[in-house]
Every structure is written in C-alpha cells, then in structure tokens.
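Let's turn to chain A:
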Amino acid sequence: MTDSTNDTGLIAAAGQDNSDIADNLREQFGEQIHNAEIEDDTLQVEVAAEIILVVCRHLSTEIERPYPYLSDAFGVDCGDHLQVVYHLIRSETADGAFVRVNLPRNEATLPTLTALYNTANWAEREIAEMFGVTFAGHPDPRHLLLPEGWQGYPLRKDYQRPDHPYLASEPLHEDPSVFLASGPQFETTEE
Partner candidate 1 sequence: MASTLVKTILDVIHNWAEGLAQQWGIPHLFVSIAAWIAAFVFVIVLVLLMVLLAVYLERKVSGAIQSRLGPMRVGPIGLFQTPMDALKILTKEDIVPRDADKILHTAGPVIFFVTAVIGYVVIPWDRAAIAAQVVDLNIGVLFVIAVSSIGVLGIMAGGWGSNNKYALLGAMRAVAQMVSYEVALLLAIVCVVMQTGSLSLAGITADQGGSLLQWNLLRWWMWPALLLYIIASIGESKRIPFDIPEAESELVAGYHTEYSGMKFGFFFLGEYAHLFIIAVTGAILFLGGWHSPLPATMADPIPGFIWLMGKALAVILIMMWIRWTLPRLRVDQLMNFAWKGLVPLGFVAIAVTGLAIGLGLAGGGG
Partner candidate 2 sequence: MSETTQAPLTTEEIVVNLGPQHPSTHGVMHFVVTIDGETIRECVPHIGYLHSSLEKIAETLRYEQFITNTDRFDYLNGLGNELCYVQAVERLLGIEPPPRTVFIRTLMAELKRISSHLVYLGCYGNDIGAMTVFLHAFREREPLMDMFEAVTGGRLLYNYLRIGGLRNDLPTGFTDQLHRFLDYLPRRLEEMNDLLTSNRIFIARTRGIGILTARQALSFGVTGPTLRGCGVPYDLRKLRPYAAYDQVEFDVPSFPEGDCLARHLVRMEEMNQSMRIIRQLMEKMPEGEIQADVPRRIKPEAGEVYERVESPRGELGCYLLSDGGAKPYRMHWRGPSFYNLQALPVMVRGGLLADFIATLGSLDPIAPDIDR
C-alpha cells in the first residue's frame, strides 16, 4: 500500500522542476518579491511583510504544484533587522520552500498565518515571545514557552539574562578564590 504511493510521488518529483515557480512569483508580485530562486530543488523567496499572507496563499493553493503545508517557522535576529522564515513543504515529495520576511527591529509586525495553516499557531507564538514580533490577528497571543509576565526577548542578540536569584552564578565553592565556574577562559578560546 505504501510503496506505490511513494513511487508515484518520486516519479512526479523527478518529472517536473520548480524553476517556473520563481519566475511566476516575480511576474505576479513584482517589486514586492525581493528575491526568488531555486537552490537544489528548494525554492527560496524573500518577500515584503505586507504580502506574506497573499504569497503563502498563492504558494499553498494557487500554483500548479503547490506547497500546501507549513512545516516550520522560526525567527532570526540579523543584527539590524529581524527575519521570519517559513518552511513550506509538499507532503508527496517532501520538497521545501523557504519564504522569508525582513522586519525592522523596533516595530516588527506581521499578519498571522493561522487562518492558512494550523501549524502557524504555536510557531508564531514562539517567534513572538522569543523575538518580539507582533502577529496581528493571532487568536491566542499568550506566552508559549516562557512563564507569564516574562520581560525581554531571549533570542535577540542584545538580550541580557535577568538578574534572578535562581540564575545568579554565585561561587560554587566556600572559598570563592578557589573556584569560579563562570570564568572568562571560555571567551578567549578563538584568539
């Protein structure tokens, strides 16, 4: 029962290529597609924040061989801006497409994709609490992994860990001169 479906999926994958998808995207959305290319049968698209919902709907339902499912979404702190990456897949061949959005650090707002993908719910909540990206219209915008009332966005590069008694790195030995676990030997490694 399993092999036949597998084979058809693989043959279909081999028979077609994705190069037209990138061209179509550029044609359809023009300037708002910052980048669209195919690398090792993986589609890489970088779009403006305003059209992310439209592009994802287009990729997941409207093209000939769509990427109907969201597999993963995560954020990256690129220093001067934030990036949110969506990984769309096809279930028959496990082909992937990466859709990226660049956002300014201070006012990072994106429309939510929860209407399109159930997967987006938790993934967006995680990105929101880790990077401080606001997802407009998210049905459940609470903290996901961190306790209620957490301050700061931990995965941003400039995050300082809170000064909390549970976290304080106090000397482990009775005599602090003997052993300091949070020593600086580590930072000097590369030089």
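Basis for inclusion: all candidates are chains of the complex that A comes from, given by their letters.
A few remarks follow.
Please note the rule applied: contacts are C-beta pairs under 8 Å (C-beta built on N, C-alpha and C of every residue); 3 or more make two chains touch, one makes a residue touch a chain; residues count from 1.
As the structure is a computational prediction, the values presented were derived from the model and not from experiment.
Here chain A is shown alone, and of the candidates 1 or 2 it touches 2 within this complex.
Of all the residues in chain A, the ones that touch candidate 2 in their complex are 1-3, 5-6, 9-10, 68-72, 74, 76-77, 85, 87, 91, 93-94, 96, 98, 117-119, 121-123, 143-147, 154-155, 159, 189-190.
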